[in-house]
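Shown below is the structure under consideration.
For this view, one protein chain was removed and the others were kept in their places.
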Amino acid sequence: MFEPFTDIVPSFFGWLNQGPLTLTIFLHSFIVLPMFWIYKQEKARLENEK
Amino acid sequence: MASNHLKWESKQLATWYFTFAAIIFGAQLLFGLVAAIQYVMPGFLFEIVDFSIARILHINALVVWMVFAMIGSVYWLLPDETGIETVGIKIGKLLFWVFAAAIVVVVLVYLLVQVGPADETTIWFITEGREYIEAPRWADIGIVVVVLGFIGNLYATGMKGKPTGIVTVLMADMLAFAGIYLAGMFFTDNITVDQFWWWWVIHLWVEATWEVFVGAIAAYGLIKMIGAHRQVVEMWLWIEVAMLFGSGILGMGHHYFWIGTPEYWWEIGALFSALEPLPLVAMFIHVLYDWGKQQGAAQQRGEEASVITNKPAFTWFVLQAFGNFLGAGVWGFFHTLPQVNLYTHGTQFTSAHGHLAFFGAYATILIGMMYVAIQGSNGIKVLKHTKSSIAAAWMITGGVMGMTVSLTIAGYVDVIVTRAQMGATWAGYFDGHSGMWMTQAMDWRLIMGTVTFLGFLFLIKDFLSTGKNAVHTR
Partner (left out) sequence: MANKSVWSDNRFWQRSAAWVTGFAAILLIWLTFDTSGQISMGSDADLKNGVTKRVPGPTVINYKITYEMDTKRGHEVPVIGAKEKFFGRDDYSEKEAGDLLHLGKLGSQAKNCMDCHTLLGNGAYYAPDLTKAWLDPAWESTGSMQAMTGKNTKEEAMAEFLQFPSKYPTHARMMPNLGITAAEAKGLVAFLKHMSSIDTNGFPRNFGKIQGALNGK
């Protein structure tokens, strides 16, 4: 599962890049997941408004 | 373009910006034609106005007229959105003349001096030699000062008047737009570092801040021209901002595949930029959906007339919705994955994408805004099409589409022969460029470029005459 590390210089992002899509899925998740929290907050606000 | 119909000075200033933009637009097309002729007849103006010079003028004029038209668009919509006269309008007018004069000097130096010795004086006074931002350093600094003045006006007006969603987005976007330019203002011996920061300017302009800008302009246009509901339009705008910046900022990775930057950019660039077409689909749906919705609502009220109050402008806005998706989205996605880009990077394919994307995403909507200004300056209630406006839309769009298809075919030859088959050497390059498919594609590009230019002449004729035409509802 883990690919051999081929970057010339080791780095955090190079390390996350462990195989097809691993790095990008990680970054996308990190961007999208907090939106659930924003969603919950806004839902609570809309319910309170009523 | 003095007009008694404009009660806001801000709108008057906008018409200045639009006028200068239209002139530079013409220069862009003219030098594009020179470059296109040189592909077909390499001896044309050889060692007089070489391809490199024609191309510098072609792409710099492109950037300049768009920036002028963008600033004009903001000055135009500010009083409508905020409900007040633009703060600092006197400074704005002064800066217009400074900006226009600087551009004229830069262009004349490009054309008459062309190149300089390999030292810092050339970088400061003649050319920086970096594609799209060749403007010498003195002009860079001038541009930053002028744009900061414009942003000062925008912020002062936005904070004093009513800061609508559209104005809020524009305020944030224009600040980023100007700030990013600073990344292109230094010299380094390391070409990898050079190109790394160069893309900060080019990519974060055209695939992030400019896209958000046209999103905001489209939102304004829909409210003005078909009476779309502000709340709906602004919700779309926020969704577009999230999607455009969410994909576009890290989508920058697709420029970092082969310039000496680390391998992890393959993944970041591939996936984020693959998502870049999504907001363009959203914008496309948004424009057409709102149009249908407003027209349907009008029909239910028993009104048969079109809800569009500015036919030519709306035509260009709809062309933008198509063109942005097709040129930036589809043509961009074609070659954004590293597996493909290894062979398409730096070929005529890029050129095909560049032509349709710049036209589809930006030229269209800015022409639309010019029509909005013509309507306002002449006090017209419903601006209708004329024969010239229809001819212009057909010929310009058809011409650019034709150039794009030609360049795409040329791109295939470049990719397959020059790159894949011949391994990208000097000899391989000319093998690719001597083939029949390549030379014929270049012939067609020139023909289609000529059609585009003729369309531009119709456009200018319409700009100058439509205000007095009797067909419009006043």
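Every chain is named by a letter (A and B) in the order it is written, and numbering of its residues begins at 1.
We take it that a contact is a pair of C-beta atoms (placed from the backbone, for glycine too) under 8 Å apart; a residue touches a chain by one contact, two chains touch by 3 or more.
Just so it is clear, the structure is predicted and the values come from calculations on it, not from any experiment.
Here one chain is not drawn; of B:M159, B:L182 or B:A242, the residue touching it is B:A242. Looking at B:K293, B:K384, B:H433 or B:K461, the residue that reaches the missing chain in the full complex is B:H433. Residue B:T127 is the one among B:T127, B:T157 or B:T309 that touches the chain not shown. Listed by residue number, the positions of subunit B touching the unshown chain are 35, 38-39, 42-43, 46-47, 50-53, 55-56, 114-120, 122-123, 126-131, 134, 165, 187-196, 198, 231, 234-235, 238-239, 241-242, 245-246, 249-250, 252, 255-263, 265-266, 268, 342-343, 345-348, 350-351, 414, 417, 419-431, 433-436.
The chain not shown here touches subunit A at positions 4, 6, 8-9, 11-13, 27, 30-31, 34-35, 38-39, 42-43, 45-46.
Note that only the chains that are shown with their structure count from here on.
Of all residues in subunit A, only 6-9, 11, 13-14, 16-17, 21-24, 27-28, 31 touch subunit B in the complex they form.
Across the complex, subunit A is touched by residues 246, 250, 262-264, 267-268, 270-272 of subunit B.
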